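To start, the structure itself, in structure tokens.
For this view, one protein chain was removed and the others were kept in their places.
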Amino acid sequence: MDLAKLRQDAAALLADGRAGLVIGFRERAGACVPAFVTDADQADALVYDDTCIANLAAYLRKPEIRQRRPVALVARPHVMRSLILLKAEHQLQGDDVLVLAVGDDTYHGVLTLAEAERLLNETYADLATDAQVLAEIERLEQMSPEERARFWSEQFAKCTRCYACRAACPMCYCERCIVEKNVPQWISTAAAGHGNYAWNVIRAFHLAGRCIECGACEAACPQGIPLMLLNALLAREARDQFDARPGYDAEAEPVVGSWNKDDDEGFIR
Amino acid sequence: MTQTSTKPDAATGADAAAQPWSPRIVAFVCNWCTYAGADLAGTSRLQYAPNVRIIKLPCTGRIDPLFILKAFEQGADAVLVSGCHPGDCHYTAGNYHARRRWGLFRRLMEFTGIDAKRLFFSWVSAAEGQKFADLINAVTDEVRQAGPFDPTNPARKRPWT
Partner (left out) sequence: MKILDASKLSDLADTLAGAGYRVVVPVQDGDRVRYAEWSPGATIRTDAFPVNSAKDFLFPRSEVIDRYQLDGDDFTPLEVRPPAPRTVLLAVRPCDAASLAMLDTIFNWDYEDDLYNARRAATTVVPLVCTRADAQCFCTSVGGAPDSSAGADALLHPADGGSRLILEPLTDKGKALVEAAGGALADGKAAPDAPADVPARFDPDKVRAWLADNFEADLWDLLSYACLGCGACAYACPTCHCFDMQDEATRTESVRLRNWDSCGFALFTKHAGGHNPRPDQAARWRNRVMHKFSYIPERFDLVGCTGCGRCARLCPAGMAMLEACTRIEEEARKAPAHES
């Protein structure tokens, strides 16, 4: 990948004022962490590799970041999908964001959102669910409901309710999350038992048909809860049942929130 | 339609702790079709199992998955969601929206360990008093077969310690 070109582009965007902020990645003690570049001469700190999993689109909900629009983001294809989906959900205007597009060992240059959408559909139209995640979903589906309940019981028991999963997700942009509403209180606040079950299930469900499977939530979870199993299951169902392809069409209606007369109702008596 | 005593939810309390287990089913129904269907079953003096507690909402489109979670959390053995047939929604499309939501949510429930045998969906119109009575009997029988909802299921609230 042409890192030098990426740095050069980032510097140019800042130098000529096309971007007020470049968000990318830098290296710190052997790990890749988000970088916030405001001056052209800092652009050389930018790096990119496969370990840069954080979905930088999540930063676009922060008011202090939005103040610096247009913002340029280093974005792999999944992150580009997040941006397209944010636009489809009216969270972004087309000119709020520029994309420093990276993917498959290639640097694609600086793209507008519309250009990123075209690139996605031309080059990255078939981003598949991680094979390991799919295999694990299938393994769980072979289990009895009791075994699955036990599996999730153990997983959710780890949850401390730090909400790192929510924070890391660009699609979790609600100003007040359902889990923080207490009149009425739908989800128990205790970081245990039924509260943890309800939180993790509802978090996943609120992303049904919206998750683009970037993996940022699972990577963010300090406790190692396999959140992508839930997300990928719903992504698969949304795809199989409703042909959902979130993040490929900035004009698309939300999957849950629209309907089709011919939707499956074999399960309804 | 005015005899409130025939409403199915008058059956609450049928299984006090001392009595042998009997299915406890929570039904979330829409105001315009299924609730009216239940009312018709009542005014028609149709007999059906007293195991269902009906919660009436304006529309199936108003039924948040959190309601279903809450019912299981608080001790339901099964949940039934029922509304207007496609095309009959009082609000034009609430049931279409709900259908899509359930199509996904029921998969998530199954995947996280709530047996699909405990989640029921149906369309019952205001004219289908008999269908409502038959449905409740069938659902009750099936839940009886499935047995009580496992108190150690992660969805279930356990006593505070």
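Note that the chains are named A and B in the order they appear, and that numbering of residues resets to 1 at the start of each chain.
To be clear about the criterion, a residue touches a chain if its C-beta (ideal position, glycine included) is under 8 Å from a C-beta of that chain, and two chains touch if they have at least 3 such contacts.
Here the structure is a predicted model, which is why all the values come from computation and not from measurement.
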Open item on the list: So one chain is hidden, and I want to know which residue out of A:3, A:134, A:192 or A:252 touches that hidden chain in the complete assembly.
Closed with: A:192
- [ ] Could you tell me which of A:121, A:223 or A:260 touches the chain that is not displayed?
- [x] A:223
- [ ] Could you tell which one of A:65, A:143, A:178 or A:252 touches the chain left off the display?
- [x] A:65
TODO: Quickly run down the residues of chain B that touch the omitted chain.
DONE: 74, 160-161
Task: Residues in chain A touching the chain absent from view - done: 28-31, 33-34, 36, 38, 54, 58-59, 62-65, 158, 160-164, 166-168, 176, 180, 182, 185, 188-192, 216, 219-220, 222-224
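Everything below uses one rule, namely that only the chains that are shown with their structure count from here on.
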Task: Distance between chain centroids, defined by C-alpha means - chain A, chain B (Å) - done: 35
Task: chain A residues within the chain B interface of the complex - done: 137, 140-141, 145-146, 148-153, 156, 178, 186-188, 193-194, 196-198, 201-202, 204-205, 208-209, 229-230, 233-234, 237-238, 241-242, 255-261, 263-265, 267-269
Task: Complex contacts: residues of chain B adjacent to chain A - done: 65-66, 69-70, 73, 86, 93, 96-97, 99-116, 120-123, 135, 150, 152-158
